[in-house]
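Here's the structure, in structure tokens; my notes come after.
A single protein chain has been removed from this complex, and every other one stays in its place.
Should a chain be cited, it is by its letter among A, B and C, assigned in written order, with residues numbered from 1 in that chain.
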Amino acid sequence: MDTVVFKQNHVQPLEKITYERPSSLCDVHTHYCPGCTHGTAHRLVAEVLDELDIREDTILVSSVGCSVFSYNYFDVDACEAAHGRAPAMATGVKRVNPGKIVFTYQGDGDLASIGTAEIIHAAARGEKITVIFVNNAIYGMTGGQMAPTSLLGQKTTSSPFGRDAQLAGMPIHMAELLAQLPGTVYSVRRSLHDARHVLQAKKAIRTAFEAQIDNLGFSVVELLSSCPTNWGMTPNEALTWVEEALVPFYPLGDYKVDERLQGRKGAPK
Amino acid sequence: MSKQLLKGNVAFAEAAIRAGCEAYFGYPITPQTELLEHMSRRMIELNRVFLQAESEVAAINMVYGAAASGVRVMTSSSSPGISLMQEGFSYIAGSQVPAVIIDVMRGGPGLGNIQPSQSDYNQVTKTAGHGDFHPIVLAPANVQEAIDLTVLAFDLADKYLTLVFVVADGAIGQMMEPAELPPMRELPFERPSWALTGAFNRERNLVNSLYMGVEGLEELNFKLQAKLAQIQREEVRYETQFVEDAEVVLVAFGTAARVAQTAVQRLRRQGLKVGLFRPITLWPFPEDALAEVSERSKALLVVEMNAGQMLHDVRLVAGIHTPVKFLGRMGGRIPLPEEVEHETVALLEQLAVAV
Amino acid sequence: METSIIISGFGGQGVLFGGQLLAYAGMDNGRFVTWIPSYGPEMRGGTANCTVIISHDPVGAPIVAQPDIALVFNQPSYAKYAPLVKPGGLLIVNSSIVQVADPRADIEMVTIPANELAAEFGTVKMLNMAMIGAMLARHLVLPVTAVEQALHDHLPESKKKLLQGNLDVLQAGFRAAVREAAPV
Partner (left out) sequence: MATGRIVIDAERCKGCELCRPACPQSVIQLAESLNTKGYRPAMLVDPLHSCTGCALCAVVCPDGCITVYRDLPQKQTSLPKYEMKETLAHVEAVA
């Protein structure tokens, strides 16, 4: 997509665009807080849709949580599911549109709490959908309550003394869990805390969509993400917390990569 | 096409298929399971979509997804499963996509039992989940009607972009009667313009029930109310028997109406002036027609297989001038014609004394 | 004219199919019919019963308090339905299993050894046909030829090889009931 700028009366271009806003994003401003990496995740998905040239074939199933308005941000056909039900709704959409690309975009409360049955069974069936799972260890939209993925000791508005395993159980590792299911062909965890990891995340998202294009089965990318507002940090402090607290507890890695996906961008070497 | 001896549940399923149902999502629950089983075989044979979901909650949300994609889709369940689906109904209502739900009711509350009941009247007619909405609710009283109303349900769902329920009690689901199936309809080649099919050479489509602004949501509600008003004007259905000169009119739907019909026929043979009013659409409730009947008669007797749910709608129509009595059996019990006769005769005697 | 029939036994005695066969025969002869089973946990290995109504008019209530006819295949069914038969009605009892106690004077009762008849003329699984045959001998609800035709037309394809056996047992039940009715 290189765009070149020509100097008048010169044959040679002066400069070229090497990075621009992906066309699969709508030309609107998002409602996300400053520094929220939801925006980054959106951009990566849109870049992948552009690169694979599948925007016109893609249907988004939004979920409930901070990303509830994601249907306003992607320039694709979209619907909005009930809280946690995106994988079920996506199943309905995909089954009657088997040639289309269907993805859900879900947060941790949606996917790992209220919607665990739906995500587990969509994966178990090998539903040919792609799931973008944004894990920021907190309920953002409702104002910072404890999430199923909140860390032990993490203070939230509903765990004011820090998450206590006796009281609230242990955080849940979804990428590992979903990798256990035979219908899953791709389950990986990436992080969005710096440029290098963002680029790795994009490769994984691309592979996840390729898995669907090739009709292989269920693919999911868990993205460790930040919530500066509810964590009470600056955006850059929040990214540091992702790196120093979330990444050690939620190890980045490839938990399942179907052999048919080996050797692609984002697949392990 | 000649008549076949068909089980109600099978009739629902095959009628849906012939009406052009392209996708079915469901979860087993007695007493509607034969419906799901029939779908599991026939839909696959026809290369259509059948999926046994992990729960009723998932099933209705799969229905929502397929409905948003513009195909004829349905699910079926029974009372506790319908309770679970209420979330999905509400989203479907708010999104204005068409879907058909078959509810073969059983006794409640709670897990209740699997015997025939009309326990879901309130939960299907009064609203779909939270919010201000009424699905269209059709109530067959025999297997032929189960077929005809299922076909109608798909047509109404498409016409009004709404949820349509066909509600039967377990007896109608389990019973076999001679009935005639309609011919198989061709499936449409094209999806509606609003459907989710990928934004190829067009603006993107959005199917959604979320309106953060007050104005937007109120505007949606005005639209929904206008649609419901139109349905109330145009889609009322009911049946009457012997109401012209009836002193007491029995009001009942589904299996209860069949029992009432037997009672009415026996009492007529004894020369007693009794009639039957049977709502076929439970929503829209046939208010005007019943009001007319109620004005002519001395009393109404509502017969239901619940503690009195339609009763309240009848009372609203009858007002304070026509007494409304109630006979209900609960817990999966079907009232017997003898009970209904007895109650009707007692009511006639009371009226005679009062005069 | 409406005739209600309850057929009751335990799962595997062909109670439900027997009822369906009568419904088919009624339908094919231009009658209004309903068939409704008891359904529930008891159908999974316990007692099973169904109600069939055959009528010249559209059928209202699909269940009855007092059937015109009851076919009881086992002891619990006898205990439950013998008292319910309408006065003047007909009770067919499978005497291979049922011990008759306190026979009612106000109904007609026919006892036939359905298991033995079925085993002799077909297989023991066909006892439902013996019971139906006996009923047809004593009640004019349908001609026996109508039920024979229904067997021809509606026996599932997988059971077609059992057709002749079923017809034979039906006839055997019919004859046994005629014999029983003859004055001693």
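Please note the rule applied: contacts are C-beta pairs under 8 Å (C-beta built on N, C-alpha and C of every residue); 3 or more make two chains touch, one makes a residue touch a chain.
Treat the numbers as computed from the prediction; the structure is a model and nothing was measured.
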Practice prompt. Mind giving the shown chains that are in contact with the missing chain?
Written response: A
Worksheet item: Out of A:C79, A:V96 or A:V198, which touches the unshown chain?
Response: A:V198
Discussion item. Take the complete complex as the reference. Which residues in chain A touch the chain that isn't displayed?
Written reply: 4-8, 12-22, 25, 29-30, 32-40, 42-43, 46, 194-195, 198-199, 228, 234-236, 239
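Simple rule for what comes next: only the chains that are shown with their structure count from here on.
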Worksheet item: More C-beta contacts across A-B or across B-C?
Response: A-B
Practice prompt. Compute the distance, rounded to whole Å, between the mean C-alpha positions of chain A and chain C.
Written response: 65
Worksheet item: Of all residues in chain A, which touch chain B in the complex?
Response: 55-59, 61, 68-69, 71, 75-82, 85, 88-97, 100-101, 117-118, 120-121
Fill in: Residue ranges of chain B touching chain A (in the complex, touch as defined)
22-23, 25, 49, 51, 53-55, 57-59, 61-69, 71, 73, 87-88, 91, 95, 196-201, 204-210
Practice prompt. Enumerate the contact residues on chain C facing chain B in the complex.
Written response: 20, 23-24, 27, 32-37, 39-40, 59-65, 154
